[in-house]
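So the structure is just underneath, and the comments pick up after that.
Apart from one protein chain that is not included, each protein chain of the complex appears where it belongs.
Labels run A and B following the written order; every chain starts at residue 1.
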Amino acid sequence: MTDPILDVRGVSKSFGALQASDNVSLNLRAGEIHALIGPNGAGKSTLIKQIAGNMRPDSGSIWFNGEDVTTLDTVARARRGLGRTFQISSLAMEHTVLQNVMLGALGHDGGVMRFFRPVMKDHALLNRAMAALERVGLVDQARKRTADLSHGQRRQLEVAVALTLSPKAFVMDEPMAGLGAEGSRALTGFLDTLRGEAPILLVEHDMDVVFALADRISVLVYGALIATGTADEIRANPEVRIAYLGEEEDGA
Amino acid sequence: MSILLLIEQVLNGLQFGLMLFLMAAGLTLIFGVMGIINLAHGSLYMVGAFAAAGVAGATGSFALGLVAALAAAAMAGAIVEITVIRRLYTRDHLDQVLATFALILIFSEGTRWLFGSFPLFLDVPAALSGAVTLPGGIEYPLYRLAIIVIGLAVAAGLFWLIARTRIGIRIRAGESDREMIAALGVDISRLYTLVFALGAALAGFSGALVGAIQSVQVGMGEPVLILAFVVIVIGGIGSIRGAFVGAILVGLTDTLGRFLLPVLFGFVMDPSAATSVGSALASMLIYILMAAVLLFRPTGLYGRA
Partner (left out) sequence: MIRERYLNLAIMLALLAVPLWAWVSDEPFTITLATRVAILALAGVGLNLALGLGGLVSLGHAAFFGLGGYAMGILAHHAQTYTPLMESPFLIEGTKSMPVIWLVAVLVSALAAFAIGLLSLRTTGVYFIMITLAFGQMFYYFTISWPAYGGEDGLSIYVRNGFPGLNTLDPIQFFGLVYGVLALVLVFSATLARSRFGLALAAARQNEERVRTVGLDAFRLRLMAFTISGAITGLAGALMADLNRFVSPTMFSWHMSGEFIVFIILGGVGRLFGPVVGAGLFIILEHILGGLSEFWMIYLGALLLAVVLFARGGLIGAFSGPEVGHD
């Protein structure tokens, strides 16, 4: 088995009395989609923030591509190839759709202290940006102001920006949130093909999506991982059923 | 240099710091509760000083002057809140800066129009004129000593108001969450007007107190406003305790720096050079202090991270 691309080792984080991450260890290997599930308030967002570099763990370490990145910030982790999408779309809303993916292409290129050539005529960047829009199906919207996009289109743009980075791993925080049935199906199909390029750590609420896509699933409850395994193993796990799936299925 | 002179300067620094605190407390309260940066706070200081000078001049009573200062500044504050500031709560900081900058122009020119360009003089009340002899034989102006006592009393009262009273609870609730306080059934716009008027009254009060030491003139509030900003940056935005510590720190640093630096430079250079280098450096000292605090604690000494 190859070394994992992303390796979370015994990460803990607490806010006062609240243990948001309790000695969490999980990893992401080449070629897989690893889903992270758990009830609301289980500490998924806190864990993602620590993985992406927005928050420093109290203890434990985070390794990326064989390097300890625990003390590195978001910028440094992104430069090392961590592609992240947000639960709530985080885009430059006054910019056009194309300008947003151009920003991603610029991040990938890195040469940002250039003051004279018009960026929107830079063919290398344009090709990369347009290719990303093409893949998520937003080429027609390229000239639109991002603020004028529909909710679903913004979700697609989030993914497109992450694609421009050609990351070594994706961390996607509920990419399906707020998408309609059709949009959700299309994105599911897309992520299915994406895992060959780079593995995906996927936080998702929609169990159908999770079971359809995930090679492995980790279940987070009250900040601690209670199980990691294949879809079948998780479905069969009694602890998970009690803590989480049982409620969900009853609720549905 | 004698030790007595040094103690006198420490007292001066304390007095200066306490007056800064009255300014900074209002500013930081207004920012903490309403999220507004109010450049016109110095104008309210000026309004207080002019009201005190005007009324004291007409009636001969310093006490009436002080009452007038409080009333005029609080009223000006309430009017400004209702007519202008209220429209800025949802605006960005740029709009707040510009609108309150516009208010400064209106206040300053309006005051010049009413009172003319010449400074007014507010006399120290007879009962507080002259000097007292402190333990150790220090002769110190009674009025300045009184300001120190009053400043400390107002500071204590303010801490009590915030920590112990119903209105203080509402103010603290408003700082943490606007929606929560609305949910508590508190009339939020009245609370905002009240807080703004309170901050204005504090500014006007200190303007009147200082007006008896310095001259009362248009633009007198602006240097104090900028120092109050330095105080808030050092203490941390929204924190009354931070404002207090910051104000005393700035008051002492500035006063002692101006006194001590020329003396210190006198050891290594000739007296006239020492005076000029020392006083030039002293004028920068509080900003250097601010820079140092920023380096180590970007959110200020008592600021929330």
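The definition used in the following text is that a contact is a pair of C-beta atoms (placed from the backbone, for glycine too) under 8 Å apart; a residue touches a chain by one contact, two chains touch by 3 or more.
What you see is a predicted model; the values in this text were computed from it and never measured.
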Open item on the list: Let's see if you follow the contact definition: name the visible chains touching the chain that is missing.
Closed with: A, B
Open item on the list: Given that one chain is not shown, which residue among A:Leu47, A:Ile62 or A:Leu106 touches it?
Closed with: A:Leu106
Task: Selected residue (touches chain absent from view) among A:Leu91, A:Met130 or A:Leu225 - done: A:Leu91
Task: Candidate in contact with the missing chain, chosen from B:Ala68, B:Ile150 or B:Val233 - done: B:Val233
Task: Missing-partner contacts on chain B, residue numbers - done: 31, 37, 39, 84, 87, 93-95, 97-99, 101-106, 108-110, 112-113, 222, 226, 229-230, 232-233, 237, 276, 279-280, 282-284, 287, 290-291, 294-295, 298-299
- [ ] Mind listing the chain A residues that contact the chain we can't see here?
- [x] 52, 73-76, 78-79, 84, 86, 90-96, 98-100, 102-104, 106-108, 110-120, 122, 125, 143, 145, 161, 164-165
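Operating definition for what follows: only the chains that are shown with their structure count from here on.
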Task: chain A and chain B: spacing of chain centres that average the CA atoms, whole Å - done: 49
